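The structure follows.
With one protein chain withheld, the remaining protein chains of the complex are depicted in position.
And then chain A:
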Amino acid sequence: MIRTEAKLNGLSTPAGRNETGLLLCCARTAKDPGTAGRIAALLRADIDWEYLLRLANRHGMVPLLHWHLNGDRPEAVPDEVLGRLRSHFNATHLRNLYLTGELLKLLRELEARGIPAIPYKGPVLAATAYGNLALRQFGDLDVLVRERDVLEAGEALASLGYRAQHGLSPGREAAFLPYARQYLFRRDDGSAVELHWKITSRHTSFPLTPEYLLEHAERVPLGGSSIPAFPREDLILTLCVHGSLHRWERLKWICDVGELVRASGSVDWDRIVRRAGELRSNRMLFLGLALVNDLLDTELPEDIMREVRSDPVVEELAAEVSEQLFSGSLADREGIVEQLPYWRFQFRLQERPRDRFRYCIHRAMTPALPDRQAMPLPGALFPLYRLIRPLRLGGRLLRELAARLPPVRATDTLRKKTVSNGEARLRAGGSTR
């Protein structure tokens, strides 16, 4: 706990700035007197408001930053900054209500077609973990269905005006299902739906299936009715897996886990750890719990924290996340070279040697949409992508590495020739002597 206090006081936060300390203090819906005191102290210190707004926006934290600053100490915030926070907050709030309405319409449409579906993240998480639709920023809706229902669910989305963004023809869309885990749909009004049929990609060992989740779904109230939701224990696990696979690069994901743990009250932690063992995700669970405890001071049972701290890899990965969290902008991961640190991070999250091996094989061979877009093949030839992908990855890596080499300039070539000629003269002179 000493470590946590030291981080939260703004002096030794991951990036060591008052702004990051303030953002961490605001990354919760309810604050204790100690956190309120730290916020007050930080607001008396020097704050770079532009930097804070950029940081809050990047980390999906504007609603909570506004909530705490406007609620407790609006006089400590410049009017112009408060106005921008308020505008963002109001826009997010109304958009969240709108998207919640869209989610309810989509669930009704799927139900009418007899397609079992279960939403997660987005409005459901805002309502159940944050207790308020206004306080969590989300840009799209996530709905999980069984793989065999994906195409019909896509038709349901089309009937509501959404268009698939994968660019696949109907035959290829079906053929690509085993290799992908989600398709993105967009509508002209800016609404977006991610239709999932797997929680993680094939290279990650996390065998939580839509069939299991649909069978064990809880019902939660939303918009005057009740909708299906992940069982609480599986939701905590899923959020920890999701955040871990994205290297926890947004504070919002850490905050999601903190809020869910806080809202879950008497959740059965032994059952969660047991489920994590069954789903081979102990390390990802423990990493998420280490982060909420370190950065957000989220209280967890002592015996659970002992288990969390017993894995040195978790400690190392948590330290890496804390160091990276507020440094620079979100990484450009278009290039393979930029992706390598993420792949290394994901590799270390796998606990068993066979899961690490499986991770490498699937990472190298399981095709992604860019592979198909680079070389469209008919559905019957899709297995060939398993050969094409490693070749493409290898080719791209070589090109990227070549592009990083310093260019050879004409003067360099000339100098080499001169030296070469000089050497020749010396050799010639030597031979004369």
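Criterion: contacts are C-beta pairs under 8 Å (C-beta built on N, C-alpha and C of every residue); 3 or more make two chains touch, one makes a residue touch a chain; residues count from 1.
Operating definition for what follows: contacts and distances are computed from a predicted model.
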The chain missing from this complex carries, among "Response regulator", "Putative ABC transporter ATP-binding protein", "PqqD family protein" or "histidine kinase", the UniProt name "PqqD family protein"
Contacting the left-out chain in the complete assembly, out of A:L85, A:A134, A:I272 or A:I336: A:A134
In the whole complex, of A:L53, A:L104, A:A263 or A:L300, the residue touching the missing chain would be A:L104
Of the residues A:R58, A:R73 or A:H93, I need the one that contacts the missing chain. A:H93
Using the definition of touch stated at the top, determine which of A:P33, A:G114, A:G224 or A:P353 touches the missing chain. A:G224
Under the stated touch rule, tell me which residues of chain A contact the chain that is not displayed. 67, 70-71, 89, 93-94, 96-98, 100-101, 104-105, 123, 132-134, 222-225
